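For subunit A:
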Amino acid sequence: MFSALAPARTWVGARVFFEEELEMWVVYTLNALYFAALLFLTSLGLNIILGVMGILNLAHGSLYAIGAFMAAWTIIAIGMNVPTFFLFISLLSGFVLAGIVGFLMEKSLIRFMYKRTLEYQLLLTFGALLLLEDIIKMIWGGQAYYASAPFDLLGKVDILGHIYPIYFLFVMFITCLAGLFIWFFMGRTKLGIMLRAISLDREMATGLGLDIGRLSTFAFVLGSGLAGLAGALVVPTTPALLGIGMEPLILAFIVVVVGGLGSLKGALVGSLLVGFTRSFGIAIFPEIELPLLFLIAGIILVVKPEGLFGR
Partner candidate 1 sequence: MLTIDNLKKHFGFVRAVDNINLEIREGEIVSIIGTNGAGKTTLVNLISGYLKPDSGRILFFDKDITFASPYVRIKLGMGRSFQLIQLFGNITVLDNVRTALFSKYGMIRRGLLPADRYSSVTEEAIKILDNFNISDKKNLTPTGLSEGDLKILDIAIAFALKSKLLLLDEPTSGVATSDKFKVMDSIVSAIKKEGISTLIIEHDMDIVSGYSDRVIVMHEGKIMAEGKPDEVMENKEVKATVFGIVS
Partner candidate 2 sequence: MGATAMTAGTFGTASKAIGQAKKPIPTTPVKIAAVSFLTGAAAAPFGIPGDNTYKMCADVINKEGGILGRKIDLQSKDEAGGVDAQVKLCRKLILEDKVDVVLGYISSASCLAVLPLSDELGGLIVAYDCGTHELMEGAKSPYEVPKFKLGFRSKAHLGIDNIGLALYIKKYYPKTKKVAGINPDYAWGRDSWLIFEVAMKKLMPQVEVVKTLWPPLGNTDYTAHISALMGAGPDIVHSSLWGGDAVTFSKQAIGMGFFKKIRMAYSRGEPYPQEVGKDYPEGQIICCAGTHYFLFSPKDKASADLQKWFVGEYHKRYGKYPTYPCYHAYQAIYAYKYAVEKATKAVGGWPTIDEIAKAMTGLTFPTPSGPLTIREDHNGIEDCLVGITKLTPKYPFPILDKMEVFSAAKVNPPVGTKTVDWINSWK
């Protein structure tokens, strides 16, 4: 009986929003930036792998989950007995373990796929996704891991009359650092320029005498590590659970597709687009926030099939 009211309510929601809730825009924006930050890290990793190796890694979400579980486990294991500083360092454990898993994955599976056709590449990473999900279950069991110490310790801050957790600002800060680092690395260092050369033209890069095998391994480890870092950063705010990587993976797909395959700038703009759509979508059109996101992505793809910053 209330179903008929749902669309009407959406529009009422929009009206109420513009009349009464505009004062909350600060928080909505911060939320959007926070969500975009986590997504940016995930999609950056996916994008580096896609750009350099031409492989869409469907198991990327599992690497995110590994980062989350590892960080949660470390934080719980070291407990409250150490200086606070170490708690934040322990978040890096997610980056490290995901990097190691990425390394093993590349060495044992992915490297056989460079010369294979698309369907095999995708299916192999799909197999890796299934495998990793259950390996996580074997190691950490099916339980939820709560590790909110870093979130609780940082406390809250007053921003223009709104209370906001400092931890979210911390996540944005770390993401900015990581983003700047990758930008500098890709644009200024020799290793980064070599990676870009591969992503532009693999055959030519071979001709230039670059060690493609090693560079690919490096790119895969870096990309995996970034996913792990994103997982680690999220875990103080939400428990580490089986399947935690599925939603970020799908959103990262959207970011990569909308931003353009292999484009760092695209990953940034795409993440912001998703972050703002989500934050303001939930505030204004809570019923259709998710389809709205896919619809925007779909329209961009119809108009500009290669993505906003695609080649």
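Criterion: a contact is a pair of C-beta atoms (placed from the backbone, for glycine too) under 8 Å apart; a residue touches a chain by one contact, two chains touch by 3 or more; residues count from 1.
The candidates were selected such that all candidates are chains of the complex that A comes from, given by their letters.
This structure is a prediction, so every number in the text was calculated from the model and none was measured.
*Asks:* Taking the stated C-beta criterion, I'd like to know which one of 1 or 2 contacts subunit A in the complex.
*Replies:* Subunit A touches candidate 2; the others do not touch it here.
*Asks:* Spell out the residues on subunit A that touch candidate 2 in their complex, using ranges where they run on.
*Replies:* 1-2, 9, 13, 16-17, 20-21, 23-24, 27-28, 31-32, 34-35, 38, 137, 141-144, 146, 148, 151-152, 156, 162-165, 167-168, 234, 237-239, 241-244, 247, 278-279, 282-283, 286-287
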